[in-house]
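With one protein chain removed, the remaining protein chains of the complex are shown where they sit.
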Amino acid sequence: MAEAHVVQQGVTPAAVGWEPRIIAFLCYWCSYTGADAAGTARLKYPPNVDIIRVMCSGRIDPELITTAFAHGADGVMVCGCHIGDCHYISGNHKTMARMPLLKRTLVDLGIEPDRFVHEWVSAAEGEKFARLVREVTERVRRLGPLGWPQRMRERGVGCGMSLEPWGA
Amino acid sequence: MVETPGSCSGSGNERENGARIGVFICHCGGNISDVVDVKRVADEIGKLPGVVFSTTQMFVCSDPGQGLIEQKIKELGLNRVIVAACSPTLHQLTFRRTVARAGLNQFLFEHVNVREQVSWVTEDAEAATQKATRLIRAAVDRVKHLTPLDKRRIPIHPAALVIGGGIAGLVTARDLAQRGMKVTLVEKQPFLGGRVAQLHTLFPTGEDARDALKRVIEEVVSHELVNVITSAQILDSEGVVGDFRTRIRIEPRGANSQLRQRASAVAACPEQTINEFDYGLSQRKAIYMAYPGCYPPIPAIDWNVCTKCGKCVWAVGGRGINLAEQPREMVLHSGIIVLATGFDPYEPLYGEYGYGIFPRVITLQQLIRLLDPLGPTGGRLPRNDGEPTRIAFIHCVGARQIEGVNQRQPDGRVKDYCARTCCTGALHAALEIRRRHADVMITDFYQDIRTYGRGHEAYYEQASEAGILFVRYDPRHPPRVEGNPKGDSPLLVRTSDLLTGGLDVEMPADLVVLATGVVPHDISELVGMYHCAVGSDSFLLEVHPKLRPVELAVAGVFLAGSCQGPMDVTEACAAASAAASKAAALIAQAQVEMDPFIARVDEELCTGCQTCLTVCAYDAITRDETRGIAVVSEARCTGCGTCAATCPSNAIQQFGFNDAQVLAEVKALLQGAALG
Amino acid sequence: MSEKTDKAGGNGKLKIGMYWAASCGGCDISLLEIGPHILELIEVADVVLWPCAADFKYQDVVNYPDQFIDVCFFNGGVRNSEQEEIARLLRRKSKTLIAYGACATDGGIPALANTKTVEGIFAASYHDCPSLDNPAHVEPQPITQSEYGELEIPRFYPQVLRLSDVVEVDYQIPGCPPQAERVWEAILALVGGQLPARNSAVKVACFDKSVCDECPREKRKVKIKEFKRPHEAMAEAEWCLLEQGFICMGPATRSGCGALCVKANLPCRGCYGPSGEVQDQGAAMIGALGSILDASTEERAREMIDHIVDPVGTFYRFTMASSDLKGRR
Partner (left out) sequence: MTSPHVKTNEGYRRISIDPVTRLEGHGKIDIFLDKDGEVADCYFQVPELRGFEKFCEGRPVEELPRITSRICGVCPEAHMMASAKACDAVYKINLPLTAKLLRELQYNIFFVTDHTTHFYALAGPDFVMGPTSDPATRNLIGVVRKVGLEVGGKVIKCRQWGHEAAAIFGGKPVNPINAIPGGMSKPITSEERARLDEIVAFMVEFAKFTLKLFHDVVLSNSQYLDLILNGPFRHETYSMGLVDDKNRVNFYDGKVRVVDPEGRELCKYAPADYTKVVAERVEPWTYLKFPYLKQVGWKGFVDGKESGVYRATPQARLNVADGMNSPEAQAAYEEYFETLTGDRSGKKPVHHTLAIHWARLVELLNAAERAQELLRHPEITHPENYRVLPTEVPSEGVGIVEAPRGTLTHHYVTDEKGIVKKVNLIVGTTNNHAAICMSIKKAAQGLIHKGVEVTEGLLNMIEMAFRAYDPCYGCATHSLPGQMPLRVTIHDAEGAVIAELKR
């Protein structure tokens, strides 16, 4: 069997008390204000989503998202103004094309679709934002830890495998 | 108060690019501290390298709170400041000013939102405390990468251009002029006044619309700082805030002030055309005055209709009419621009509620013209045999439409927004009719009555008292207007009445009035010219509906009136005054200050791949052919950062949001996550 | 111990080594590409290790004192236990260790295997293959018992690693393969001690600009209307391939190659790796590509994107092992 050649892979099962870690990139004018609206309305949602603010969803470089996963995010959210409502005219049109392309790439690399969510949230849609956070957190929780960093370390990335047997 | 200089002695700071960070965590009088254990957070954060001071405050935004920040900056030589409190949309500016007062660059401040996005949305106190700690930790790593930034300053040419001669444009021009600003007001039509001129009386005061209008026009045209240009069309515009150059084309009026016998000139004209002023209810000549007492009080010639037969010239003995007059072009130099381009009434689709099929189905605007003593019928409603006795109003025509129920508009959308003015407008007109003709029976088909404005509700009460019959229809099954087989009246309105539990109503009518909504006046060429953001309802989009309601994202361009959304006259004037004061304030500064979060190209890294050239919605990126690299125009850049995410060499960076800063946030947030 | 070592050691010439690990050999060939310069090179330098061209032996290398080799060009990534050990050995024996070629710097083509599982790779070779005769389902084993003793082959690693994943690297020379002129320039700079301060991030024998900088084709500043695969349409000769809708990695790829592929009428596939300070070439390209679609609705954007049939294999053709994610889950 091929396993004879490989150290066993796969992350250790979800540690007890594991909580999903999700990064959300929000545009300032619509989605961030939408998140504020959820707060002002005292809507409750899980604490697993940490928000990073950018001026426009058009600023959200795919490299930010690959970095997040590579550093141990279990999920990533990207939110921007609805198409047609961009405060910078068409910044979100770029997002509209980048994110599906990025998503296909991530899926091809084995990251489940539910771990990467791209949604439009307007300044008024506090309820939608709260719902989104609940749903995404739940879905990611069901998927379990992604554990990219240790997964790669086990495969020798950055450190080698120093596998016996070999001579010298 | 927790003070923790321990973990970050001098050497430590050097390792942290010399950052000396102060962190101020707000209780917000319990709003935060009731859920988040702020003291614990302050302790945790105090241990982070680079953090030399970490504390909590009851209200950081209070005077003592701000005072403490200033004091600590001076006392400990803080060079980065983090406040964890409410949303930055509320107090970010406050604290930037605070640190600036203490002599620290205001952009070395970072605002963390632990209220709207932590304490108010999280039930579990422990989880909230951890989340707050994470967010502040991310800010700590982020600020290490911050650099001092200066607001951009651009000198402003002290003159304003106001586009649109309706009530909003007029009020804007007046207010600006009264503040001593030089103003040019351009109007596409030959006459000022816009939509208000077509009204009869105004709600809620009932005063005469044209009197009100006349007063404003007087104030405007009599002001020496205002230059009014009618029949003006905008060709193109270049430049940026402080220095706009707008090229306009002035159509020849044909007549001028020397023209004395204006009536005979008009009377002499043999050409007739539809009078858009009366919404097609009357005809006018090729040389015409838009309405009695219009401004300028000089006839204009409609060149699409005029055959240059010369009869008018003969009639006035040749004085004051020049059929050979040529169009002129001129360039207007202004520091700011106000868009007051107004709205158009919604034009029902053919057959919508029988419109276009039955001549007795008219719009509210047409009714208002009919009620006008100076209108096409001298104020009389259309007769059949004897005065019409039954009038039906139908609300929400071309407003609050429902996808799948109402027919799509040419643009593929339905008009799903409330037009706001038609409820009161319709009731206002209905009561006017009742006042004139006690015997008229009026039925009002509505889904909701939204007489929301001050004094507007009175119309509803009066209407009910006046015996106007209200029938509430289900928006999913709007009323149908049909021809009436029985001869008693030409039309039938059918619907089921929600108020009587869905009882089928069949109402004969002599006149059906459609309370139509409003759509923005078509200014697509201006939208392109000024890079305006446009909402899905195709009205112009302000920067922020509450915080910056009359500004466009493009610096130096302002919004006045109903180009921004449905407004009644009161609201349009209020918006206009707001725009005027905003614009005036900007001009008064003599130079404009803009956020420094703009993009810049690293000339070393730019590979000249030109990918960015097509992505800027503001044409702020150009190619320096000699050096073969991209260049960002600081004045044009609005700081969205889209180009930064586009650049495949990371050569474009956005100040305040560069890769180092955002990546530092990402990694800090994920500390520990790596262990699963 | 052989006299030639002393020869190599004694004469004060530069001592260089060339080693090929997990690569196709194109790198060794590319070094031969410096052509006449080879004769110049052997005037100033002694080859003390170049297995494919000279009989210097493992035993020699072991017996060399540490830091004996002045410059060691290491091409290929690390796919198995043997290659890792050799990498460590050569690091020890070399003053300057240079990752040479795309496989050593970014994983190269072989790192596409990081998008598959080891089980899958073995299955495709030894179990599920049309010309196979393997009724007993035999698979190569690290240790096999023969009648006479154990037979051993190296361990196959879970995925391809860059050289810098295993040892400290002093310089990177990107390219599949690196272009000879660039390499010769670098060698001269090296001999003249003009290379920048050593650092595993420093790329030499290449430029800082992107392939577009060397590309003769004209940009018309238009957005992409639709994507085309290279065999589906004839490309217009003078016009930017990307603008024509052929996905070209040029904008996201470091220059130095001379834009050879585009000159041959085919789009760049990114063998020189990311340009500028970019870490993840694929993500950078996605960011750029997503910004220049001529699509006004989400539906249209999706339609267009669906015609990009193999995102990973296109955007990470040569850099899977150096990308943020490094490989498949």
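Letters A, B and C mark the chains in the order given here, with residues in each chain numbered from 1 onward.
FYI, a contact is a pair of C-beta atoms (placed from the backbone, for glycine too) under 8 Å apart; a residue touches a chain by one contact, two chains touch by 3 or more.
Please read these numbers as outputs of a predicted model, since none were measured by experiment.
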item: Sole contact to the chain not displayed, among C:67, C:144 or C:194; value: C:144
item: Given C:66, C:152 or C:168, the one touching the chain that is not displayed; value: C:152
item: Which residue of C:16, C:112 or C:212 touches the chain not shown here; value: C:112
item: Footprint left on chain C by the chain that the document does not show; value: 1-4, 7, 19-30, 32-33, 35-36, 38-39, 42, 47, 51-61, 76-77, 79-80, 82-83, 85-86, 103, 108-110, 112-113, 115-116, 120-121, 123-126, 129-134, 138-141, 143-144, 146-154, 156, 176-177, 180, 229-234, 257, 260-261, 263-266, 269, 309-310, 313, 317
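The definition used in the following text is that only the chains that are shown with their structure count from here on.
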item: Pair of chains joined by more contacts [C-beta pairs], B-C or A-C; value: A-C
item: Centre-to-centre distance between chain B and chain A (centres being mean Cα positions), rounded to whole Å; value: 35
item: Centroid distance [mean C-alpha coordinates] between chain C and chain A, Å; value: 30
item: Whole-Å gap separating chain B and chain C, where each centre is the average of the chain's CA atoms; value: 55
item: Residues within chain A bordering two or more other chains; value: 58, 61-63, 67, 83, 94, 98
item: Sites on chain B at which at least two other chains make contact; value: 615, 642, 645-646
item: Touching residues on chain B, where the partner in the complex is chain A; value: 87-89, 113, 115-118, 120-124, 127-128, 130-131, 134-135, 138, 531-536, 541, 543-545, 553, 597, 615, 617-618, 638-642, 644-646, 654, 657, 659, 662-663, 665-667, 669-670, 673-676
item: Complex contact set, residues of chain C against chain A; value: 78, 81-82, 84-85, 87-89, 115, 118-119, 121-123, 139-143, 152, 154-159, 161, 165-167, 278-280, 282-284, 286-287, 289-291, 293, 295-298, 301-302, 304-305, 308, 311-312, 315, 323-329
item: Chain B residues touching chain C - in the complex, by the definition given at the top; value: 604-605, 607-615, 628, 642, 645-651
